[in-house]
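Here is the structure we will look at, set down as structure tokens.
In this view, the complex is presented without one of its protein chains, the others remaining in place.
Moving on, here comes chain A:
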Amino acid sequence: MYLKTLRLNNYRNFLKLSINFTPNLNIFIGDNAQGKTNLLEALYLIIRGNSYRTKNDQELINWSNKSTCLYGEINKDEENFQINLSLEKKLESFNKFKLIKTIKINQNIQRKSILNKEFKGVVFSPEHLQIIKGAPSIRRKFLNEQISQIYPLYYRHLTDYYRILGQRNNILKKEINQRGLRERLLIWDPQLIEKGSFLILTRIRFLKKINYLADKFHQKITKGKENLKIIYQSNILKDQQENISFISRAFEDKIKEHKEKEIKYKISLFGPHRDDFLVCINEFNIASYGSQGQQRTSVLSLKLAELELIKEREGVYPIFLLDDVMSELDEERRHFLLELIMDKKVQTFITSISLDYFNSNIKEKSKISKIEGGKIFAL
């Protein structure tokens, strides 16, 4: 799958733009605040129908305008798709605007979900370092999003689990006597354990899979110097078990054992809603011991693994968007990363401040454009 053409109209700092891409590597060079990331965001909008940077679509419209249009052509399995996305501010009452978003595939108006089903994209941006550095909730979100895409049943169990958790916490917060409280919890515990154990098992299996892929990429980028290990951290299990009845028994025991504590703190303390995962390089947890470059490389490896998972499921590679990835990697890692991408035949878009990061072989095979003040020039 690859993007052939992009045209923008009154989008962010681009008033008018038209560009063709190669199915391989596309490089955008430019100084700070010229529009490199905006351009990547536009590509993502064409593929997915929403931005990965903001929830407020209004930001996408150029300051001095009321509407924006994006147009892209995607080739998937030798078939051409034309995608139009337009955003328009409509006056509702005298000072209130309503934003209207229209998505068209081959001139027919479609819902975003149709677009999402057909086209995939993987983004790496500096914010994704939070997967390593950030709070456990960010890692859980990453896991939940990734697994839900592959496994719809997981999403259902997840929403069920959180519903049960809400009910259970509500009971714990109530002011009633110990016996009544215990009896009421007992009604919810079997369901909590059933759904929770399923979530834990699925997460462990998924991490195992993504670990295998990410480690392979990580070793390639670091020339075999570093190996990557992802470890699921459950507050129920001591080690990564893959037996559902074992997990549910451990879950049950844990809740039984610590009921006093839960009643004291008035909240559910155990289960997948408190779980986390560690990323280790050569057995060291990189959230605490890794360098910036190592953290960045590991997230990249995870993203490359995500690419493979999508390819495995959909049969074609998604489009790969790399925002400002080069600056913190050393020359060797840059080299191996670019080689890896070129080998895979994944259409990739990279933004960079300088062209020095790319060697002559890569420059020859890729399309390089310079971005300056919302305008684009071929180099």
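The rule is short, and it goes like this: a residue touches a chain if its C-beta (ideal position, glycine included) is under 8 Å from a C-beta of that chain, and two chains touch if they have at least 3 such contacts; residues count from 1.
In the analysis below, contacts and distances are computed from a predicted model.
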Among "ABC transporter permease", "Phosphonate transport system ATP-binding protein", "Recombination protein RecR" or "tRNA 2-thiouridine synthesizing protein E", the omitted chain is listed in UniProt as "Recombination protein RecR"
Full-complex touch with the removed chain, picking from A:K16, A:K174, A:K208 or A:K264, is A:K174
Option from A:I164, A:L237 or A:M326 whose C-beta touches the chain left out:
A:I164
So one chain is hidden, and I want to know which residue out of A:P152, A:G293 or A:G315 touches that hidden chain in the complete assembly.
A:P152
For chain A, residues in touch with the removed chain:
152-153, 156, 160, 163-164, 166-168, 170-171, 174, 184, 187-188, 190-191
